[in-house]
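What you see is the complex with one protein chain gone and the rest in place.
And now, chain A:
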């Protein structure tokens, strides 16, 4: 019986002690979860037009990752690459115009990327994410609002919104008939790695 008691005591001590042992990579890693962004994520956008109505469309995800630091959300990060060549508005002629050198110029710039530089929690499950958006060869700091949607097994999803001006990226064609502001509405699906 004495042996059992000792064993239990040691096990209990280890159990209590281990979470606070510093500089233990195996344990520190537990706080940060890595996710690969699923191409099934939806990157929706709309550009309002002067007469009411808007151009609505989506841009496919090429790749991306995010890291969630559950203990310190501010140390979370995200990077994502979009393929504007696959832009879809439901009107093939508008798609062709968006792919052309009038807008995305996908032959020269096949990718749009965003890399976060700063995450500021705005609540227990939401954050303001600032980062570098690169489109058509130009990089600018832009800000998005992210809110946790759901976690299902090894999948986690976020609803992300943000308004991006297109003039600074050399994509100002059609202003003011079509708004300078592109409003993004995204559902990012992460698969835990």
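Following the convention adopted for this analysis, contacts are C-beta pairs under 8 Å (C-beta built on N, C-alpha and C of every residue); 3 or more make two chains touch, one makes a residue touch a chain; residues count from 1.
Simple rule for what comes next: contacts and distances are computed from a predicted model.
S.K.: What name does the UniProt record list for the absent chain among "TldD/PmbA family protein", "Pyruvate dehydrogenase E1 component beta subunit", "Isoquinoline 1-oxidoreductase alpha subunit" or "Cytochrome B"?
M.R.: This omitted chain is identified in its UniProt record as "Cytochrome B".
S.K.: Just name the one of A:86, A:121 or A:174 that touches the chain not displayed here.
M.R.: A:174
S.K.: Of A:31, A:70, A:102 or A:167, which sits in contact with the chain we cannot see?
M.R.: Considering the complete complex, A:102 is the one touching the chain left out.
S.K.: Can you list, in ascending order, the chain A residues touching the missing chain?
M.R.: Interface with the chain not displayed, on the chain A side: 49-51, 53, 91, 93-94, 97, 100-102, 173-174, 176-177.
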